[in-house]
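Have a look at the structure that comes next, please.
The complex appears here minus one protein chain, its other protein chains still in place.
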Amino acid sequence: MNRVLIARLIDLVIVLFGVSVIVFLMIRMIPGDAVAIMLGANTEITPERMAELNRRVGLDRPIVEQYLLWAGNALRGDFGTSLWTGRPVSSEILLHLWPTLELTFLALLIGAVLAVPVGCLMAQTRGGAADVAMRVTAIAGLTIPSFWLGIVLILLLSSWAPGFASLGYVPFSEDPIGNLQRMMLPAFALALPILANLSRLVRSAMLDALGQDYVRTARAKGLAERKVVYKHALRNALIPFLTSVGIMTGYLLGGAIVVEQVFAIPGLGRLILGAIAERNYPLIQATILVVTAGFVFVNFLVDFLYIVVDPRVRA
Amino acid sequence: MSRLAKNKLLAFAVILVAIQIILAVGAPLFAPYDPMAQSVARRLRAPSELNWFGTDQLGRDVLTRILYGYRTSLIACLLAVGVALLAGGTLGLVAAYYRGWPDRIIMRFMDVLFAFPVMLLAIGIIAVLGPHTYSAAAAIAVVYTPIFARLLRGPALVLCESEYVAGARAIGASDARIIFLHILPNLASVILVQTSLLLSAAILVEASLSFLGLGTQPPTPSLGLMLSEGRNFLLLSPWSAIFAGFAILFLSFGFNLLGDALRDTLDPRLRGQP
Partner (left out) sequence: MVRSALRTALGAGFMAAMMASASAQVLEIGVDNGPTGLDPHLITAFPSFMVVNGNIYEGLTAIDKDLKTVPGLAESWTVSPDGKTYTFKLRQGVKFHDGSAMEAEDVVATVKRLLSKDIASPLASRLSAVDSANAVDATTVELKLKEPSAALLSSLATIAIVPSAMETNKDALQKAPVGTGPYKFQEWQPNGFILLTKNEAYWDKGMPKLAGLKFNIVPESATRQVGLSNGQYALLPNIDAATALQLKGKPNVKLSETMDLAYTLIGMNTSKPPFDNPKVREAVNYAINRQEIVDAALFGAGVPGGPLSPALKSWALNVNQFACYKPDPAKAQALLKEAGVATPVAVSMKVLPRQDIKDIAQVVQEQLNKAGFKVELVNQEQGQFIQDWRNSNFDMFASINAGQPDPDDYFYRTFRTGGSTNVFKYSDAEIDGLLDQARTLADQAARKTAYDKVQQKLACSGPIAHLTYGTLFSAMNSKLQGFDTMPNRSLLMLRNASY
């Protein structure tokens, strides 16, 4: 088990190194320079002033030197400062991290919590038309565009419950009720595909479990049916569930980018889009690296839990 | 699920996808208007006998633009997934066939690409290429390449060990011949299922990118763009955004259902799994 883990850990380091190189190269290839963009169209400026501004933000140095400087500092946990505001990049990321984390966590929670009863309910009806209907509904839930759903939800809510503050963001620590009130719609919009996905997992695990020998045995031994099914089936569903959490984290991060835009939530997605728009190199680099590292780490954790849960992998 | 129900579902999925493809291909035949024809006097209209799905902010017929939009979205996504399949598939098969260093280098690189969240990498790639239908397609192709590589490498590894491939080698078949004539056909069902599912996902990614202004650009009609433009007029005339949203949903739904039904039919081992 330790050997497997160590091998995965080495993979993790190599992947992160590769990611940092790709992020760096990609950002250098984005056309348009930061100073010109900051100035905007129709701003008058002399070439000398442009050169001065470039020097101010350190963009006049050779690219390799810029990279080495950045990579060296990044290893020490210093991501530099945001190009124009001079705020430390790390604090910018931290500031934007919480709303996104909360959003993805809530979406995952809603999806997972609702998936159990929905999946069980789905398992009760088996065969024929009900089966097909269930499946079609689940796939529809999976393929509904979350940003579209978000906009429709905002519109519906505003006509049903005008005066209900549903936009923007307040930190949970400042105003728990206001926070949850605002996060409800975006989290639900994000959670629907997860619910669709997980409930199908639960359902098939339930059906499998009902057909297993040990469940029949358990039943024969006189255990309450409900308890038997839940215990075994949910345990069975755990492994595919864990596998999909890794994949779903990727989906959630992508979905969050668009949903944050719709609901005006100051999260990482907004930070990245804004940073790219203004060519804020230090900020783009660090944000993409941190988000990707987080994603890689979640997948690593999933692998780890997988090993713990499923003894067969240990061999 | 009974065999019959399964077949019915597959037939339903095939018909659903086929209808949408026919609508896209035959858009010039079916569309009641010119997709570019503007009419200020008739803009932001609700559905009527003249314009079944209403008109957009420049008075263009929404139904017409949805039909043409199907084209843009389908072309972009077929292209993206096709390229990903070609590149990822080749890399995966080569890695499996040669093992050793090629395998390690290729798969490490695929791991790195796979490490990025899909939207994040796509946004980065489009930032480099500039917003366009084909940039979005290229971005989707890149992010899906490692998926195909990983998908095909596993089963290909098993196949390479088989007596069947050993036999082909013994009679002196070239590497390329073995890979493409002996190994690939055996993976057809896996490829078919995954391609269909990824097409479904690609349609949503393309729509999200267009929604952020990074995909197809006006005046080209595309489903994501229509939704993106229509959302500015939601309180006034939500029709363009609503119908474009449904079109995206149906298209993505069709391919997902198709992949799902195909998996059930072609691959008994995966039965019942989502």
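By letter and in written order, the chains are A and B; residue numbering begins at 1 in each of them.
By our rule, a contact is a pair of C-beta atoms (placed from the backbone, for glycine too) under 8 Å apart; a residue touches a chain by one contact, two chains touch by 3 or more.
The model shown is predicted, which means the values in this text are computed figures rather than measured ones.
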Of the residues A:L155, A:L180, A:L234 or A:A293, which one touches the chain left out of the display? A:L155
With respect to the chain omitted from the figure, which of B:S48, B:S174 or B:N232 is a touching residue? B:N232
Which of these touches the unseen chain: B:N7, B:N186, B:Q217 or B:T265? B:Q217
Using the document's contact rule, name the residues of chain B that touch the chain not shown here. 36, 38, 40, 43, 57-59, 127, 130-132, 213-214, 217-219, 229, 231-236
Can you list, in ascending order, the chain A residues touching the missing chain? 30-33, 36-46, 49, 52-53, 55-56, 84-87, 92, 95-96, 151, 154-155, 158, 162-171, 174-175, 178, 261-264, 266-267, 270-271, 274, 277-279
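Just so it is clear, only the chains that are shown with their structure count from here on.
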Touch list for chain A against partner chain B, complex: 11, 14-16, 18-19, 22-23, 26-27, 29-31, 127-129, 131-132, 135-136, 138-140, 142-145, 147-148, 151-152, 155, 197, 200-201, 204, 207-208, 240, 249-251, 253-255, 257-258, 261, 272-273, 276, 288, 291-292, 295-296
Touching residues (chain side chain B, partner chain A) in the complex: 1-2, 5, 8-9, 108-109, 111-113, 115-120, 123-125, 127-128, 130, 200, 204-205, 207-208, 211-212, 227, 231, 234-235, 238, 241-242, 245, 248-249, 252-253, 256-257, 260, 272-274
